[in-house]
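All protein chains of the complex are present and in place, except for one that has been dropped.
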Amino acid sequence: MQTHKAKRVEIVIEAVMEERLSTALIKAGVTGFTVLPVISGSGRSGHWSGEGQVSRVGGMVSVNCIVRPDRVDALLDAAFGVVERHIGVVSVMDCEVLRAERF
Amino acid sequence: MQTHKAKRVEIVIEAVMEERLSTALIKAGVTGFTVLPVISGSGRSGHWSGEGQVSRVGGMVSVNCIVRPDRVDALLDAAFGVVERHIGVVSVMDCEVLRAERF
Amino acid sequence: MQTHKAKRVEIVIEAVMEERLSTALIKAGVTGFTVLPVISGSGRSGHWSGEGQVSRVGGMVSVNCIVRPDRVDALLDAAFGVVERHIGVVSVMDCEVLRAERF
Amino acid sequence: MQGTLALAMDNLTSPIILFFVLGVIAAFARSDLSIPEAIAKGLSIYLLFAIGFKGGASVASHGVDGTLALSLLAGLVLSFALPVIAYALLKGMTRLSVTDAAAVAGHYGSISIVTFVAASSVATTAGLSPEGYMVAVAAVMEAPAILSALWIIARSSPASAEMEEGLIREILLNGSIVLLVGSFLIGWITGDEGLTLIEPFIVAPFQGVLCLFLLDMGLVAGRGLREARSVLTPGLFAFGVIMPLIGSVTGLGAGLLIGLSTGGVLLLMTLAASASYIAVPAAMRVALPEANPSIYLTLSLGVTFPFNLTLGIPLYLAVAQTLTGG
Amino acid sequence: MQGTLALAMDNLTSPIILFFVLGVIAAFARSDLSIPEAIAKGLSIYLLFAIGFKGGASVASHGVDGTLALSLLAGLVLSFALPVIAYALLKGMTRLSVTDAAAVAGHYGSISIVTFVAASSVATTAGLSPEGYMVAVAAVMEAPAILSALWIIARSSPASAEMEEGLIREILLNGSIVLLVGSFLIGWITGDEGLTLIEPFIVAPFQGVLCLFLLDMGLVAGRGLREARSVLTPGLFAFGVIMPLIGSVTGLGAGLLIGLSTGGVLLLMTLAASASYIAVPAAMRVALPEANPSIYLTLSLGVTFPFNLTLGIPLYLAVAQTLTGG
Partner (left out) sequence: MQGTLALAMDNLTSPIILFFVLGVIAAFARSDLSIPEAIAKGLSIYLLFAIGFKGGASVASHGVDGTLALSLLAGLVLSFALPVIAYALLKGMTRLSVTDAAAVAGHYGSISIVTFVAASSVATTAGLSPEGYMVAVAAVMEAPAILSALWIIARSSPASAEMEEGLIREILLNGSIVLLVGSFLIGWITGDEGLTLIEPFIVAPFQGVLCLFLLDMGLVAGRGLREARSVLTPGLFAFGVIMPLIGSVTGLGAGLLIGLSTGGVLLLMTLAASASYIAVPAAMRVALPEANPSIYLTLSLGVTFPFNLTLGIPLYLAVAQTLTGG
C-alpha cells in the first residue's frame, strides 16, 4: 500500500495549557491533532498522578500531530512558544502515512 | 539487550468502528494490538471532544499494533478497508522490539 | 528549531505491575516517564477490556520514556527485569527532542 | 388557553430546563465547566434503569390491556414512517444531499429518552398517569427509523448503503435499548415488591439526577451549536421545529385511535416529536459515514431537543388534554 | 423444605439476580451495553463504604461480646485452610497445573464481598439480624488465602514463588480491605449519631445501587464466559459448584462452634463459600504471573458467584435455620 513520509510530533503538556496549545497549533497551520489522556508521570518536577484529582492541576495530556515534513518546523516553533515556560516534553518521530492528501 | 526490527502501526479511528477494525486485523493475521482512549481531536471534519458525551459518536480510539515488517502490508490493507470511508488516520513507524518471538 | 537524537521506549504492561516498573526505571536512572491508560487489548493471552472492571486485573497501561540514546540499554534491562515473567510489550523508536538538557 | 400559557411558563422555569440553559450558556461563554464522560454515561445509565424499571413496575400493578400490543405496533409504524415524511420535508425545505437528508430523517423517526422523561414529569405534575408500558413503546421506536433511513438511501443510490452484516444486530442490541427493555421486564417481573426495594434509589433522587443530566446535555448542545453554527441554515432550523410538530400530530392520531389515556397520548406525541441523539447517530456513523454528523447532532440536540423541552411538551399536553377531554 | 423452595424462588426473582442475569444475557448477545470502568469502581467503593459503616454502627449499638474475637480468628483460620482443601480437590478433579491449581485455590479461601452483601439482604428479609462485626470477619478473610496459595506453590516448586518484598504490604493494604475496615471503624466510633447523619446515603439507596453493580458483574462475567468458555472443563465447572458447598460446611461448623446467631452462621457460611474476584486475582497476577487468569476469573465470577447468588445462599439459610433453630 502506498505510504508517504511524514513526521509525528508528540507533546506531553499540562492539561491547563491544552487549549492554548491547540490555538497555537491551528495558528501555525496545523489543523489535525489527537489528544490522549495521561494518568500519571514523572519528571524533573517530581511525580504526579491524576487519581482522585478534582482539579486539572498537575494533570497532563499527550497531543499527537502528524504533519508533512516541511511543516514540522512551524509546528515545533508554535509548540515551543507554549511549552517554553511550562513542564512538558516535545518529541518528533519519522513516520509514514496512508492518504497523504489529508496532511 | 537484543532487539529486533518491527513496525508500529497506529490507527486513530472512530470508536464505533473499533470492533470492525479489530475483526479485520485478526482476519489479517494481526493478533496483537493495544487500544488507547482519545479525549479529543481535530481534523478536516472539525474539532470534537468526548467531554460529557453519552454516546460514542464522535469519540475516537487509538489502536496500536506492532508487527513484523513483512506483515505490515497485510495490516495496512486490512486497516484501510475499514477506515476507507471513515474519518481517521493511519501511520507507520519503525521500531525495535524485545522478545521478537511474540510478533 | 534545534533538536537532539533520543530514544522513545514504550512499555505496555499490566496495571498491577506499574509501580514495580517505575521503581525499576528510577533505579536504572530513568526519571522521566509518562503513563497512558489503555482501554483494551489483544495478544497471545487473548483479548481483554477494562470496561466495567472493578479490579485492576487484566488492565494495562502504556509507559512511555524518552531517554538519551546511551541510556536505552540500562532502561531496557530494567524494564525487561519487570516484564520478563509477565505479559506485555516493549518497543523502542528513534526520536528527536527539544530541550535535550531535560533527558 | 391561559392554563396552557401558565403551564408553559411553569415549565420554562422548572429546574431541569434552567439547568439545560445553564449548560448552554456555560458552553457559549466557553467556561471550562464539564461533566466527565464516565459520569455522563453513569447518569444516562441511571435514567434508563430507573425509567425502565418504573415503567415495568407500573405495568405490573395496573395490568396489561389490549392497548399494549396496539401501542407497540403504533410505535413501530411511526418509527418506520416518520423518516419518510422527514426526508420529503428536508428535500423540500433544505439543500441537504441525499445522504445527509436521509441521515437526519432517521433521527426523527427514532426517539429521545430524556424528552420522554421530561414529558413524563410534566404528565405527573399535571395529575395524569400515563400507561407504564409507554417505556416499552419508546424502546420499540429506537431502531426501526434507522432501517427506514438506510432504505431511503438504498433506493436512491443502491451502492452506497449495502447493509453490512452485523449492523442490524448492533442496532437492535444497542446498550440503551437493552438496558431500557431489561429494566422494564425486571420491573414487570418483580412488581411492587421489587419497586419497594429500590424505590429510594430510582424515585426520590430522580429529578435531581435529571437536572445534572440536563446540565450535561446543555453543555454538549451548547458546544455543538457553538462549533457547528454554520451548518444551521434557516431551512434546517425551521425543519428542526416543524418536524416535531408534524411528528406530534402523527403521535396524537395514533394515540387517539388506540384509545390511550391523556397521559399516554402526551407521551406518544412526545416520542413521535422527539429526535434521537444516541442510538441513531452511532448507527449513522457506521452505516453512512459520508453523512455529516454535525448536521444531525446539531439539529437533534441543539434545536429539536430544546424546542420540545420548552415549548413542545406544554403544547402537546394542552392538545392532548383538549382532545381526550382529560 | 417448602419454605426453602419458596425462598429460593423468591431469591431467583429478586431484582439483583435478575439484573445479574440481564448483564450475562447482554454480554452473550454481544450488546454494547457497558458500565464505564470509573462508574463500576465508584459503585464498588459505595458498597464497601456502606457495608463497612453499617457493620461498625451495628457493633456500636449492639455492643461487642466475646464471640467477636473468636469470629475473627475463625475467619483467619478458614481463609488459611480453605485453599489447602481447594487445592487437593482441584488436583483430584481437574488436570490443572500446580500453578493454576494453587492460584484457583487461593480465590476460594478469600471472599466475595458482593456475595456477602447478597446474603445480608437475604438475612434481613428472613427477619434475621446477623452480628455487625461479620463485616470485619469478611475483611480479615480477604488476604490470608493468598499466602496459603503462595505457600502451596513454594512447597512444590520453591523457585517460582519467592515472596517478593512489598507484596505482603500490598495484599494487606489492598484498597478494598482498607476501605472496608476503615468504614467499619468509623461506623463503630461514630455509632448511631454517625449513622443518622449518613443513613439516607448508605441505607435507602443501597439495594438500587446493588442492582446496578450486579448488572455490571453480569456483563463482566458474561463477557468472561463468552471469551473463556473453553477453559471451563466439566471438572473445573464441578469444582466451582462443589467447593462453595464444602466451604459453607466449614463455615457452618465454625459458626456453630462459636455460637453465632442464625444470621451470623449464614454469613460465615457464605463467606467461606464465596470466592474472591478482586483482591486475590490482583495478587496472583503479581505473584504468579504464569497462572492463567481466565481460569480463576471465569471460575470465580462465572460459576461460583452466580451459584452462590442463586442457589447457594437460600440453601445456606435453610441449613443455618434448621441447625440453629433460628
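For clarity, chains are labelled A, B, C, D and E in written order, and residue numbers in each chain start from 1.
Following the convention adopted for this analysis, a contact is a pair of C-beta atoms (placed from the backbone, for glycine too) under 8 Å apart; a residue touches a chain by one contact, two chains touch by 3 or more.
Bear in mind that the values here come from a model prediction, so they are computed numbers and not experimental data.
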item: Displayed chains contacted by the hidden chain, counting the whole assembly; value: A, D, E
item: Sole residue of D:L212, D:I246 or D:L311 that reaches the chain not shown, by the stated touch rule; value: D:L212
item: Subunit A residues touching the omitted chain (full complex); value: 14, 16-17, 20, 45-47, 49-58, 85-87
item: Hidden partner chain, residues of subunit D it touches; value: 13-15, 18-19, 22, 25-26, 29-39, 42, 204-209, 211-212, 215
item: Missing-chain contacts mapped onto subunit E; value: 36-39, 41-42, 45-46, 49, 53, 169-170, 173-176, 178-179, 182-183, 186, 189-190, 194, 197-198, 200-202, 204-205
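By definition in this document, only the chains that are shown with their structure count from here on.
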item: Chain hops separating subunit D from subunit C, counting only touching neighbours; value: 2
item: Remotest chain, subunit C as reference, centres from CA atoms; value: D
item: Copy-to-copy rotation for subunit A and subunit B - C-alpha atoms, rounded to a multiple of 5°; value: 120
item: Chain of greatest Cα-centre distance to subunit E; value: A
item: Subunit C residues counted as touching two or more neighbouring chains; value: 36-37, 93-94
item: For subunit E, residues that touch 2 or more chains besides their own; value: 34-37
